[in-house]
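Right, subunit A next:
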Amino acid sequence: MPSSDPYGDLVRSPLGRRLTGALGLPRPAQLRRLEAGTPEFAGDVLVLGEGPGAEQARALVSAVGARPVGDAPAEGGLTGVVACFDAVTHPGELSATALALGGALRSLGASAHVVTVVRDPEQAEDAAEQAARAGVIGLTRSLAHEMRRGGTANALLLRDGAALSDAGPAGALAFLLSPRSAFVSGQPLPVGPGTPAPSSPEGESEAPLAGRVAVVTGAARGIGAAILRTLARDGATVIGVDLPAAGEDLMRLVNELGGTALALDITAPDAGRRLLEHARARHGRLDVVVHNAGITKDRMLANMDAARWDAVLAVNTASQLAINEVLLAEDARDTVARDLRIVGLASISGIAGNRGQTNYAASKAGVMGLTAATAPVLAARGGGITAVAPGFIETEMTARIPLLTRELGRRLSSLQQGGRPEDVAEAVAFLASPGASGVNGTTLRVCGQAMMGA
Partner candidate 1 sequence: MSTEPRTPATDRPALAGGALRPAVVVGSNRIPFARAHTAYREVTNQEMLTAAIDGLVARFGLQGERLGQVTAGAVLKHPRDFNLTRECVMGSALSSETPAADVQVACATGMEAIGTLADKIRLGRIDSAIGGGVDSISDSPVSYTDGARRVLFDLNAAKTLKDRVRAVSRLRPGHLVPQPAGAGEPRTGMSMGEHQALTTHEWGITRQAQDELAAASHQRLAAAYDAGVMDDLVTPFRGLTRDNNLRPDSSVEKLAKLKPAFGRHLGDEATMTAGNSTPLTDGASAVLLSSEGWAAERGLPVLAEVVDVENAAVDFVDGRDGLLMAPVYAVPRLLDRHGLTLQDLDFVEIHEAFAGTVLATLAAWEDESFCRERLGLSGALGSVDRAKLNVHGSSLAAGHPFAATGGRVVGLLSQTLHQAGEGSLGLVSVCAAGGQGIVALLRGR
Partner candidate 2 sequence: MSVQTRTRDAMPALAPLYAGAAAQAGRDALSRRSRPAELPGLRLVVADHRIDEDALRRWREGVGPVDPDALPSVLVHTQVFGAAMALMADPEFPLPLPGMVHLTNTVTHRRPVAAGRPLTVSAEAVGLVPHHAGTAVDLLVQVREADAADDVAPAWEGVSRYLARGVHVSPLRPERPARDEWTAPAPTAQWTLSGGAGRSYARVSGDWNPIHLSGPTAKAFGQRGAIAHGMLLAARMLQSREPAEAGFRWEIGFEAPVVLPARVAVRYAEEAAGATAVTGWDPRRGRRHFTGSIAPIGG
């Protein structure tokens, strides 16, 4: 893939390293991402903390194929750390594990993943417990800033009495320790118990979406295309949806991946029905819906016109509402899986706001709103609805941002670089998979811990 980040390339060259070192410039690391042919998990994962969480973490680390260790090896090379704070009831109890974690940081290899495990502060019994739990999130966010060499730190928040060993947290832990989450950092991820995936005898982790049918809107190019690819890689039969005008790119992609292409304007009144009909007729089922299609029509609010405002809200938010309504209706049950998983694309603009993007931020905040609001409906049927909020992602769209703004967007994050469409796609694929059964109603940021809105 041709690089769109010449600065990032420069600093990774020997000369560039000396130069940027001398000038004190940021030195973004090359992130390790999931690649075909290399194992997803390998090496040593340090498990810290006392109580049931640590015990379960060791088992889970073994189960995914890494080696759990109790002490940081002197030679370094740790691929991950799971720091379990799941039993804390008072802020005073944080120090032991926190300091042990600190002591292990020098032993981390490149692109290592630190996961702190804590119970969701919102579900604490008392003030001291909530303070302790919230403290872990604060600790994790700060640690994420301190991580070096492309490392990430995220907090796994156990909800609703979930044990780390339950299907929901287990799946989330695997994701956060995996190179799939290379560009996810500084994020708390609330996870409920979830439901065990129907056991498939072979290659469950290889093809988490095997036998499932997934639809992605806006699939012809950019992040949508990466999502379609990733879902197909994970075993899904894909339906690529895009505007009729994007048909040629969509055709090539779908023919490469296998699956079907549907030319559809998602704002059309019958879009949901046509999508459902397509899935019903061609594939007989629908398990995953990814609302990726989105547009920007930036203008300062003072200069905004109705056309720009309405188009953005219609495409980015209203279409998701309308399509969800059709898919969740009673008469769609013959096709739409009970454990349907919906993933909507939000944006950090929707969290932090952005100059010139009142319409876009409204639409993306709207996605997060509808995601939270629809969660109970999906919970009732064993499915889930989540959103992904990408930060600065290197796409054709961001390539058109003026150079300085673009450079700022890239560097103003803990990982000091822009993400790739694949990073968003990995998060979406996780949230679409049975492994994310414990995640519902949540928006997951894929932003390299961007400063915006953090």
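Regarding selection, all candidates are chains of the complex that A comes from, given by their letters.
General remarks:
The rule we apply is simple: a contact is a pair of C-beta atoms (placed from the backbone, for glycine too) under 8 Å apart; a residue touches a chain by one contact, two chains touch by 3 or more; residues count from 1.
Please read these numbers as outputs of a predicted model, since none were measured by experiment.
Going through 1 or 2, you find that the chain touching subunit A in this complex is 1. Residue ranges of subunit A in contact with candidate 1, taken from their complex: 240, 244-248, 250-252, 254-256, 258-265, 268, 280-284.
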